[in-house]
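Encoded as structure tokens, here's the structure I'll be asking about.
Below, a portion of the complex is reproduced, with chain positions unchanged.
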């Protein structure tokens, strides 16, 4: 690394630490006055440094558009005493069913979740949204439809740095494609359930 | 919210259907769906009667009824080969089979989430701007009208969220029409009992139909309570003649 890179690396750490919450990659690059690709490289370097160095207690949690600094899962027991009750989350059968679909197949619209589960999932999805385990964004193509994906908080309960670390992620992620359901209008047309 | 919460502990219709198929150690296929139709209806009856731990939400029963009607179609076809299904109905049955296969596959991923899930987060992060003092930064373009407008919009959305009943009612009414229509077609089928491959085939079918109609009827009453709609009676005329006793019994029990 050259001098500039070293400084940017330090600034990156300071920003992630200071901000605390997941920060948009775009915002990060703009604050560091670098391009998004450069920012991605810096994050990769930081990620590698944290993973390789066993005297570091921190790790990155990464999504497609955001990144956050968090403690490594190995240190859960130390923090345990400090963790507030409000962060504790148990999963009901419906929540587990819905979460695993969103985790492996998301982002996907609620109509598809309903279709796959054969159940109107509006209450379960709303509940997961309220608990912060799931997040939603408007579909970029169809603005009036939300797409659901798992949140960083979901990953943190599982101790995963990114969704791709889910066990057998590769095996499941293309299930819909295999059944030719990926872009099927069929699913949306067949169930005319109210959208949340 | 307690009422909706109970929903979280019930298996959905696909999940339950899969259970029945797997209990019989069958692969997912049209044939195995026919094989578990009675199990499924019996379970639905149990759900409806509240023989389970807590009261079953109407939404869930509605979802079960949708699947039940498709199973019935399939079973009708198996018992009465002369019954012709429309293209749409054939499609619905294929669709159910495919959905079950997909669900079976996706369901197996649950174990990974379940095993790795910890009640407390395994990774901890910091709050937003953790060690910083508060400084007042007034937002631009936010005055009294914006605050009022935003608040009213939220209330509007809430009205929507808490009024799902009408939709459920519509779904159930559609289902009821559909089953009545199938019954109509069955009675119109130029078949005598003696023509049937097994004599009890038709009887079994009628019992199944009655069971589902009966489930739907109760659902309609529940959904209707909301706006004081009058009770809907179900016409079973065609059966009053041919299968008089059976239908009559069912009528009188209400």
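Some observations on this one:
In order of appearance the chains are A and B, and numbering begins at 1 in each one.
Going forward, a contact is a pair of C-beta atoms (placed from the backbone, for glycine too) under 8 Å apart; a residue touches a chain by one contact, two chains touch by 3 or more.
All values derive from a computational prediction rather than experimental measurement.
The complete set of protein chains in this file's complex follows the formula A x2, B x1, whereas only one of each kind is placed.
Just so it is clear, only the chains that are shown with their structure count from here on.
Listed in rising order, the residues of subunit B touching subunit A in the complex are 4, 7-15, 59-60, 62-63, 66-67, 95, 98-99, 101-103, 105-107, 109-110, 112-114, 116-130, 132, 160-161, 164, 167.
Of all residues in subunit A, those touching subunit B in their complex are 17-21, 59, 61, 68-73, 76, 79-80, 83, 87-97, 99-101, 103-105, 115-120, 122-124, 126-127, 152-153, 155-160, 166-168, 172, 175-176, 179, 181, 186, 190, 193-194, 196.
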